[in-house]
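Could you have a look at this structure, given as structure tokens, before my questions?
Coming up: chain A.
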Amino acid sequence: MVGTPVLFIAIPLLAAFLIPLLGMIWKELVRIVPGLVLTYLLILAINLLNHVLVHGPIVEVIAGWVPPIGINLVFSAFSGFLVTLMIFLGLLVWIYSYRFKRNVEYEPALKYFLMLMMLITGSVGIVLTGDIFNMFVFIEITSISAYGLTAFYKGRNSAEASFKYVMMGSIASTFLLLAIMIIYSQLGTLNMADIARKIHLMNPTLKIVSYIFFVTALGIEAEIFPLNGWAPDAYAEAPGPVGAAFAGIVVKAAVYAIIRYTYTIFDLSSSFSFLIIIGMITLIIAETAAIRQEKLKRMLAYSSIGQMGLVLVAFGFGTKEGVFAALFLMLNHAIIKSLLFFSGSYLVYNSTEKNIKEVNGMSKFLPVTSLLFAIGAFAIVGLPPFAGFWSKLSVLTAAADSNMILIMVLVLMVSVVELVYYLRVVNRIYFFKKEADTKPHKPTFNALFVMLVLGAIILLIGFYPDAVTGMLHKASASLMDKGQYIHNVLSLK
Partner candidate 1 sequence: MKKVLVILLLAVLGYYTAATFFDIGFGQPHFIKGLEPVKDIYLAQTVKTLKVSNAVTSIVVNFRGFDTLGEVTVLFLAVTVLGSVLYKKRHEVGERSVLFSASSIVTSGSKLLFPAIILLGAYVFIHGHLSPGGGFQGGVIIATGFLLMLLSYENYSVSHTALSVVESLAGITFAGVGLLGFLHGGTFLQNFLPTGVLNNLFSGGIIPIIYIAVGFKVGAELTGVIYTVLHEKGQSNG
Partner candidate 2 sequence: MIYFILICILFLLMIGASVYAIIQKDLLYAVMATGIISLILSILYYLLQAPDVALTEAAIGVALTTIIFVITIRNTVRMEDESDKKEKFKSAVK
């Protein structure tokens, strides 16, 4: 045993409580310590993931009470894969914003790094926990830090975007609590595995009502169609790296929660086609909205919502290939969308409006950033030889395997829309004349490093997809095996 999963929560919390004290000693520690914590957690996550891929899932008990009495954390191949991805992205966001935040004063910097670390911890907690109420607490941790990060900059309309988010988030937590209480009032337990074992005893009406409440609540966080009014504003108004953190970390955690409820806890036969329908609606509406946007970050945000819709569609197939495709999409989306947010925020660095037309002709002034943005754009559309190609291909094959030709056609058509609006931006970067009043801003060394790492990963997965597919197959197998999950959690003594 190399470590236990509870350290993913305990160490960042300990550090968060320590950081205000350390800041009194030396102000630079406020920036350094979160990075050290994230580095340690990344090493721990990789070690544990290697252990888990060989030996099977680790179930950690808290306070010495075995499930279903106490709270437990589950580090399986599936959750471990997501945790590793999230912490890796978190570390990159930290490196990116380490110097980016140099010009900010001490106190906002302290708060920025605290909130960023708590955002990552909350999302990791959502993925690891095996208890529905505990998940609610972690969702609240994540969303409160997200409110704060959205409203971080003073000048823009950030407070408004954040207020919208607070409103939606509060309504989400209301529905979540209602759903939790309906389940508790019937089964008398809050442990996921225990609920999954007993759920067939529940009255079907109550089951459907609580499932709908769950999906409503989590859909607000996961940007599902009628509930995603907050998302484009929050992405557009938050600082650049935070947009990457939202797309790569928070949304992933929320999607994980929906999937965990659908696959493991509720055994509703109609829920899979429900996922396909809401995913498809989200995909189509978001991509058609993205093509009408005039601001770069809003366009990226709508594209991110669309990708989440596609992930839900892939999960909705309910087959092994579908789950594999969805996980591959999640991995690619996290990496590519972060790269797009990182490089895009440098392309429009000095403008106040962040309009798309301000990227005109940037390739002459920021050659590397422009190239990386173009790579990201082509990758997310799914052009070979980039990473996005393989994930989109696997979605299409999964759809073909399930005999869903209509879905296949729709996904291809939406991809064309996607290609149009990304090509429009890339075209402006390379072949338009620079606007007179835009001032390009050279990326810092850290930012450039982060972008290059992400670009290298995109190319690596693009040319050699086998590097990740083995792990993804194991992760999807661990998600599909519901009986094994219940057995692993409840057989502890």
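Per the selection procedure, all candidates are chains of the complex that A comes from, given by their letters.
Please note the rule applied: a residue touches a chain if its C-beta (ideal position, glycine included) is under 8 Å from a C-beta of that chain, and two chains touch if they have at least 3 such contacts; residues count from 1.
All values reported here derive from a predicted model rather than from experimental measurement.
Looking at 1 or 2, the chain of this complex that touches chain A is the one numbered 1. Of all residues in chain A, only 4, 6, 9-10, 13-14, 16-18, 20-21, 24, 60-65, 68-71, 105, 107-108, 111-112, 114-115, 118, 125, 133-134, 137-138, 140-141, 144-145, 147-148, 151-152, 159, 162, 178, 182, 185-191, 198, 201-203, 205-206, 209 touch candidate 1 in the complex they form.
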